[in-house]
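Heads up, one of the protein chains got dropped from this complex, but the rest are sitting where they should.
This part shows subunit A:
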């Protein structure tokens, strides 16, 4: 009897503490220094160090590269613009209720996604080059955007599908037609979800433009290879080429994150 009492006194009430949930940092919570700043500082500082303290090979090298950097920029920008257009059309085609459009868009995605970019470049330039005479820059841009259009199509499709069907129903009940619904209601909302993965594709595209050097397009990598194999300065050349790619990529990723911030400025959570 006594023991029972004692035991019942020992039992303490179970307290379940309800915390804040998973540790997702809130917006604007950046910590001491952002990874972007750290990488950018590392890249620029290394570049400056090499140019100032090791001028013998590096200054000569950086004078050799500018036209290559320009070509890399050109191919990247034109390919991104064209890939967004192709991607949007493909994404819309993939969710279209028209069976023919849907089939065409899906087949395009399946085929392009299944062939390596390098092979596509060879195909468009050398194989199709026997029938269609296009300049090398055009071939490079067409091949790059043709490949990335398929990837971006999937991103667009996922973003559009992520918007709740209630939005469509609401817009339609307000009298919007299907295109108006897509243009005024769905796409503006989907764009926020789409932007981070699209930014990712931008950066991947920029780096993959190095593959166009196989088409004898004198981009940054090709210029670097020409310099390296003439001067035998392989280590120095590829160090500099890597740094330049890194800096360009970091600038692009900053632009994307600025765009992300702009888009989510009015969103309160």
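In this section, contacts are C-beta pairs under 8 Å (C-beta built on N, C-alpha and C of every residue); 3 or more make two chains touch, one makes a residue touch a chain; residues count from 1.
To be clear about the criterion, contacts and distances are computed from a predicted model.
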Worksheet item: Of the candidate names "Nitrile hydratase subunit beta", "Transcriptional repressor SdpR", "Basic amino acid ABC transporter substrate-binding protein" or "CRISPR-associated protein Csm3", which one corresponds to the UniProt protein name of the undepicted chain?
Response: "Basic amino acid ABC transporter substrate-binding protein"
Worksheet item: In the full complex, which of A:181, A:218 or A:249 touches the chain missing from this view?
Response: A:218
Worksheet item: What residue numbers in subunit A mark contact with the hidden partner chain?
Response: 126, 129-130, 133, 135-136, 214, 216, 218, 222, 225-226, 228-230, 232, 234
